[in-house]
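Of the protein chains in this complex, one is absent; all others appear in place.
The block that comes next holds chain A.
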Amino acid sequence: MPITINGQSVAVPTDPRVSLLDLLREHLHLSGTKKGCNQGACGACTVLADGERILSCLALAVQFEGRSVLSIEGITDDGALHPLQQAFIEHDGYQCGYCTPGQICSAIGMASEIERGVPSAVTADLASDSIDLTHEELRERMSGNLCRCGAHNGIVDAISETYASRTGASRPAVAEIAE
C-alpha cells in the first residue's frame, strides 16, 4: 500500500531508515518542510498525518503506509494562500521563514485539537469539554515550535486572529500579546 502525500500516491521507500522528512525533502523534492534539529526538539519538520500534527524527523516513512500526509505544499489544493499564511504575512509572523511551514502545519493541527476538546498543561478545568483559545493556551500549545528569529509575538497574533472566531475566544488585547 502506498502513502498518500498531498493527495498523491507515493511508494513506500524500500529502505526503512528513510524518515518521513527525508522522503518529503530528498525523494519528493518537497522542500517546504524544514530540517532544523532532526531530533524532535524544534518543530520545523511538523506535518499533518491524517489531520494530526507530528514531527516528520522522528517518523520512519514506512510507518505511514496507507496513511495520508499533508505538508505545507498541500494545505490548500487550489494554489491560493491558506488563511493562516495570509495572517502570517499581515502580522509579521516570520523573519527568515525557516520555522514558518512547521508553525503553520502545527497551528492547523492545534486548532483541530482544540475543537476536539484536547486539554493542555494550562487548561484550568480538565472536566470541561470546551476550550477557549486564550493567549496562554496558544503559547503553551505552540511551544513545540521554536522560532530562532523571535517572531513569536507575530506568530501568536496571526494564529489567534485566524482561529478566534472558530473557538469563540476573543482576540487578545495588543498589550497582552506584546508581553
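One rule holds in what follows: contacts are C-beta pairs under 8 Å (C-beta built on N, C-alpha and C of every residue); 3 or more make two chains touch, one makes a residue touch a chain; residues count from 1.
Methods note: contacts and distances are computed from a predicted model.
One chain of the assembly is not displayed; among "Xanthine dehydrogenase family protein subunit M", "Pyridine nucleotide-disulphide oxidoreductase", "Acetolactate synthase" or "Transport permease protein", its UniProt protein name is "Xanthine dehydrogenase family protein subunit M". Although one chain is not displayed, its contacts with chain A can still be listed: residues 15-17, 19, 38-40, 43, 46, 52-55, 58-60, 62-63, 106, 109-110, 113, 116-121, 123-127, 129, 139-145.
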